[in-house]
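The other protein chains are all here in position, but one chain of the complex has been omitted.
We just call them A and B in the order they show up, numbering each chain from 1.
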Amino acid sequence: MKVSREQVIELLKEGKRIDGRGLLDPRPIQMEVGVVERAEGSAIVAMGKTRVLCVVRGPMECVPSYLADPEKAVLDVAYRMATFSTEERKSPSPSRREIELSKVIREALEPALMLDKYPRMMIRVYCLVLQADGGTRTASINAASMALAYAGIPMRDLVASVAIGYYDGKILVDLNAAEDDLCADIPMAMMPTYNKITLIQADHIFPVDKIGDILKVGVSAMKKIYELQRETLKRRYIDIARELEEGG
Amino acid sequence: MANEFLLSIRRGFLSNIERMSILSYLEKNKRLDGRGLLEMRELKLMPNYIEKAEGSCFVSLGKTKIIAGIKVSIGSPYPDTPNQGAFIVNMETMPIASPSFELGPPSEPGIETARVVDRGIRSAEFIDLESLCIEPGKSVYLLFIDLYPIDDNGNLVDAAFYSAIGALLTAKLPKVEIEGEKPVLVRDETVPLKVRMENLPIQLTYGKILNKIILDPTNQEELLIDYKITMAIARGNIVGIQKSGKGAADIDDIIFVANDLKSRAEKIRQNILAQIKK
Partner (left out) sequence: MKKSSIRIVVPGEIIATGHNYTVKGAANMGLDGRVIATRVGLLKIKGREITVVPLSGPYIPKKGDSVIGIVVDFSVVYWLLEINYVWRARMDASDFLKRPFDASKERITDHLKIGEVVYAKVAHIERGVAPILSCREKGYGKLEGGRLISINPVKIPRVIGVKSTMLESIKRITDADIRVGANGIIWVKAERPEIEELVEYAIKKIEREAHITGLTKRIQKELMEGMRKIHGRE
């Protein structure tokens, strides 16, 4: 259902959102790991209608070889949108946006990875957006963290990510597409165990003195997503866990 | 984690011990996964997998998985068919389903698969192209059927075919309104895409190893196969054939495949329709 900018604004005035959520409520999240058997790691994350599949391959030989780093592995991330993921068909060739987001996602994940364990190697992360409704980079980061952990790549921490919005004095958690058109869109990612931010971007406009509150709301939302990521990974080994509880 | 597949696919060929294992099973008319020579893996269709797309279907054929998505736009008809809409099948080969795929434009196998799938559907005249006409000679619906392999455990071409069929069977066209001079899509009002159910094509792929013909090969088997025959049938007629692989095919094998496919087509058709209705 096409929603007009005016509808979003009207609802926001009353502190409501088009899908009935409260300002601080994220969309319903579904996560699963190990969905692609032929890959070392994989995960699917759905945040509301946004759905992203992430596949991790590696560690592998560094190709091209001149990119190899004698002290640590090279992380290569490709973010792509499926042609049917958007309202108008997206051309399969990578757009400037996809190239920028590939870099930004890579830099959101890199601080969490212990790449020095795999010198001269390469780890490839592919994020494919199956359906786009706002927050595709955040869903990609959430999926990539779990896929990397599932592949057994040593990590300091998982990385959790969410897009925070600001409009007319109101701070919103987890923007959908209609909302990120209107609001200041501030996607962020963090390593909760270290309380460090690995991604932050912003567009549109918002008052300087709101940045503290925006970060606070973001950190709280990301920590909740982090709990879901941990649960999703552990759930994959649920048979073992159950046996351990019963007998181990 | 299915290590055995990663290993043999990364290498691109089987060790002599793995090859002997597959061959010794074949001699007893069995396959490594317990199937008979002419047994298909389980085919599952999940239509409307991507709700924002005009049509979509997630298919699993055994462990091979693929998603088809349909996007609709308005364009000009081809000059020789002014009253018909158009469709094109494309397959992207992102390194998701297989380590042998590379980032970038579709590879040769991707393009071949897309064209084979396209051919069966087109020759069968399954889609009612006249119903896609908006203004004769001026504007028609264009259907883009895009295939994204998710997990390649062999026989992507058949999985791709059924995902396209599943997407077409459940596709919905947005209505058209004339705004100013131009027709524009009204996305929240839709009508089902018109297809000719009696022309529903059924496609299967067979492989030849030594003197045995197998149906629906896995990717380990694909490494041993001399050649593959993909064939599509609709309403008792052959609507597509593709021989692929380096080997040379026996005439008897081609005839065998045609007859075997004919004997299975109805059952597969019932299976597809039952799953779409759910």
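The definition used in the following text is that contacts are C-beta pairs under 8 Å (C-beta built on N, C-alpha and C of every residue); 3 or more make two chains touch, one makes a residue touch a chain.
These numbers were taken from a predicted model, which means no experiment stands behind them.
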Residue, one of A:Asp133, A:Asp157 or A:Asp185, that touches the chain absent here: A:Asp157
Omitted-chain contact residue, chosen from A:Ile9, A:Leu67, A:Ile99 or A:Met114: A:Met114
Touch residues of subunit B, complete complex, unshown partner: 1, 3-4, 7, 10-11, 13-21, 24
Positions on subunit A contacted by the hidden chain, ascending: 40-41, 58-61, 68, 70, 112, 114, 118-121, 149-158, 191-193, 229-230, 233-234, 237, 239-241, 243-244, 247-248
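As a convention for this text, only the chains that are shown with their structure count from here on.
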Distance between the centres, which are taken as Cα means, of subunit B and subunit A, whole angstrom: 31
Touching residues (chain side subunit B, partner subunit A) in the complex: 1-2, 5-6, 9, 50-53, 56, 63, 65, 67, 69-71, 73, 90, 92, 94-99, 103, 105-106, 144, 146, 148, 150-153, 187-188
Contact footprint of subunit B on subunit A as seen in their complex: 1-2, 34-40, 49, 51, 53, 55, 57, 78, 80, 82-89, 92-93, 124, 126, 128, 130-133
